[in-house]
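Please see the structure below; I have some questions.
All protein chains but one are shown in place.
Going in written order, the chains are labelled A, B, C, D and E, and every chain counts its residues from 1.
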Amino acid sequence: MQWASWSAFFNMGGYAFYVWFSFGLTALCVLWEVYALRQRSRDALHLAQLLAQD
Amino acid sequence: MHMNWFKYSSPQTFYPLAGKMIPWFFWAASLLCAVGLYVSFAIAPTDFQQGEAYRIIFVHVPAAWMSMFIYLVMAGWAAMGLALNARLSAMMAQALAPTGAMFTLLALVTGSLWGKPMWGTWWVWDARLTSELILLFLYLGFMALQSSIDDPRRADRAGALLALVGVVNVPIIYFSVKWWNTLHQGSTINMGVAPKMAATMLLGMLLMALAFWMYSVAVALMRVRCIMLERERSSDWVKALSIKGGK
Amino acid sequence: MNQTWLTLLRRDLLLALRRRSDIATTLFFFVIVSSLFPLGIGPEPAVLSSIAPGVLWVAALLAGMISLGRLFAADFADGSLEQMLLAPQPLAWLVSAKIFAHWLVCGLPVVLLAPLIGLQYALPNDALWVLVYSLLLGTPTLSLIGAIGAALTLGVRGSGLLVALLVLPLYIPTLIFGAGAVAASQHGMSAEAHLSLLAAVSLLSLVLAPLATAAALRISVE
Amino acid sequence: MNQTWLTLLRRDLLLALRRRSDIATTLFFFVIVSSLFPLGIGPEPAVLSSIAPGVLWVAALLAGMISLGRLFAADFADGSLEQMLLAPQPLAWLVSAKIFAHWLVCGLPVVLLAPLIGLQYALPNDALWVLVYSLLLGTPTLSLIGAIGAALTLGVRGSGLLVALLVLPLYIPTLIFGAGAVAASQHGMSAEAHLSLLAAVSLLSLVLAPLATAAALRISVE
Amino acid sequence: MLTAQGLACVRGDRLLFKDLGFVLEAGSLLYVLGENGSGKSSLLRMLCGLLMPGQGEILWAGKSIKSHAEQYLPNLKYLGHLNGLKDDLTALENLQMGARIAGQDVTAAAALAALTAIGIARCANLPVRVLSQGQKRRVALAALWLSRSPLWILDEPFAALDVAATEVLAARISEHLAAGGMTILTSHQDVPIKAKSTVSLSLSA
Partner (left out) sequence: MLTAQGLACVRGDRLLFKDLGFVLEAGSLLYVLGENGSGKSSLLRMLCGLLMPGQGEILWAGKSIKSHAEQYLPNLKYLGHLNGLKDDLTALENLQMGARIAGQDVTAAAALAALTAIGIARCANLPVRVLSQGQKRRVALAALWLSRSPLWILDEPFAALDVAATEVLAARISEHLAAGGMTILTSHQDVPIKAKSTVSLSLSA
């Protein structure tokens, strides 16, 4: 383990913004994609249900 | 054998099958990601030239790899869809595109975030950066074409053809951009100069790339399920499914 | 009066939202066109930054122009346009709602994205801000003037090229003042004069363009 | 085989002749776009001449792209396209006649006019010649690759913008080699390498594009 | 009261009709007949002010509809060959927004009631894109249940409708006429509509 402390870890040798932004953005994109797909599948099923009642 | 393939390539049977596979891929992705992150942050040593900023490669490079890999896979599915007139293949191609575009965008953004501390600028018209940007355009063209054709079968086939044309062009574009860049000798910065990587760094990148790969499969399967539902919304199996609540 | 206007605006925005890829296309056209120039001209940051104002503004112009096809064509094809013509409100007023929606959907994203492309062209920070201001003042003019061209070429064969011919010459003052503002700030001068001229052109077209567009629509719908 | 090909070519040229304004429009678009830059960038000859290769080539690219709408759309609308699909000759072969006609009508005039615009950009004589050669070698590729995009977007909503998105990224190698050739000769280097690469891209697209276009047409006509 | 005097229509280089005139009083129905291409739609568009007459004048309450458009248009409900629906909006949204753009405030409940009246309440929340031709036409026609305009101009309203919907619509038109409204109609079918007075106007190609 090469981090003296948690704050050193979060500081990333002064590059915190760049590193955490990169990882954070990636995480955000991934989570958003999964969420959007769940929503889309729900919508599609809902529409099918409306059509089924027709 | 091929009987089986045709059986599973019908949406009705593939839909539940994909549903069963998705959690496995997600678990694999999470696990690989956890280990990969541990390696990237806890084990991989600090780079003596770039300091901690280099840790961005653990998302940047896997994302860049995936962006190219997914394009190839997409073109493969597209070719198969065209050749065999298989609906599922075309749907897979369509399902992969947004994820590929997302990774391309991530590669661009994380690359910029890396470039700022390393080069002092967010962007240079370097060959690799430029061709990554063009790859993004190719993805977007594919998606835009598919979404603006209303007839799904036609959209599939038109998209597949475009993907194939793109795949022929990707190497040409890549080499032309490279050549353009070396000729103008504009940027002295070259990504090739990155120092020889330590084995642990490589391991971290590989693990993250594998995690992204598993994630891509899971997400593509989710999306293909959505596409099936939307396309076959008036078929009996989707109606039955929707009344059961989508399980 | 306001209710009809707001409804039209809301409807057009809702439609754009339901077809998100349409918004993206204009934006990416802007991005692609402005990325073509470095490929043609070469990657040296100094050269690029010196031509950036002109190039970015021309790209915005072309993106604005090429998206005009969407302004009235769909309404014309599905009959909502004739319903709009029969609404009791003054047509020019309703038209302004549609133009505003078009700007929100096609112009504003370009304004917001432009600084990012400006970064790729190694524009200094101040110039980036002026770029945003100038686009903010100038792109509405593009939508306003473009609407006249779009209305005139409704239902005409090969309308894409025709609209370009009609509209591009009218865009020239906007281009000159817009690019001039950015270039001025790049050279350490004040961009105010250019920006106020740009605002003046905007105001003028804000007053006149809806009237001209309304007249053109009446002709095209016959 | 040849007779059908020649008839198609003759028919398309005859049609272009009967509608001369169509030829003029592409040309004017090229002229307008390439004249926008001096307006946006400023009149210094040194700057202009250094960006001329890129700007002229991008203008040629955009003019080529914007004229694509005419390649198949009219035939699609009036039913001649389906008759062409039912001709006993290989479709790709027939398509090549149409593409050639398109190039003669939209590409060649641009090639011929380009040196004039080049003069306005203070390009030296040698570079002007290289500009003509490079356009002569490169514009056919624009028509060829563009044909694929035009065929894919036939009858599609908002096809003008879409075709731009599809086709512009594929134009990039042509742009790079074409503008590179002119820039090389401007800097006193030999343009041969660029020109031969341009020719290679042309040849490759000459072989592949008609096939892809034919496949795309079959898909679009369904 | 709508009056037309000496109307003439030229399309391309063909004269479709000339010297056409009529007076339409409250409660009466005008049937415009003629073959394909005889100029029925052109006449109706003229009466809306969408098409300028080659000659002649159209008056609403004695005033030219051209120069007094603001007074005329609130009294008019026009339905052409095209439905004027947005594919990406739902039936309900289309109906409600359409009414608002025509300057009329309509609640969701009222719009739903109109859709119910013409028998497509079930499709209220579906995007119009997925509806069949006849269903789309019904959504467009549902606006007639919301309309408070005295003058209706309907171009082939029965096209693409099945028997049930045709009856419902005919009943609605009769009701409108009974309440003192006016209707101008073209149709290739023969649909019985009750009216105080019915005038037929025949255009020959």
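General observations
Quick note on the criterion: a contact is a pair of C-beta atoms (placed from the backbone, for glycine too) under 8 Å apart; a residue touches a chain by one contact, two chains touch by 3 or more.
Given the structure is predicted, the values throughout are model-derived calculations rather than measurements.
Check D:L8, D:L68, D:L128 or D:L198 against the missing chain and you find that the one touching it is D:L8.
The omitted chain makes contact with just one of the residues D:P43, D:P88 or D:G188: D:P88. For the options D:S35, D:S49, D:S80 or D:Q120, the residue in contact with the chain missing from this view is D:S80. Although one chain is not displayed, subunit D still touches it through residues 3-4, 7-8, 10-11, 14-15, 18-19, 74, 77-80, 82-89, 94, 221-222.
Here is the rule we use: only the chains that are shown with their structure count from here on.
Seen from the C-alpha centroid of subunit D, the farthest chain centroid is that of E. The greatest centre-to-centre gap from subunit B, using C-alpha centroids, is found for E. For chain pairs C-E and A-E, the one joined by more C-beta pairs in contact is C-E. If you average the CA atoms of subunit B and of subunit D, the two centres end up 32 Å from each other. If you average the CA atoms of subunit A and of subunit B, the two centres end up 16 Å from each other. In terms of their C-alpha centroids, the spacing between subunit C and subunit D amounts to 26 Å.
Shown for subunit C are the residues in touch with two or more other chains, namely 19, 25, 28, 32, 39, 42.
The set of subunit B residues that touch two or more partner chains comprises 134, 137, 140, 144, 148, 177, 180.
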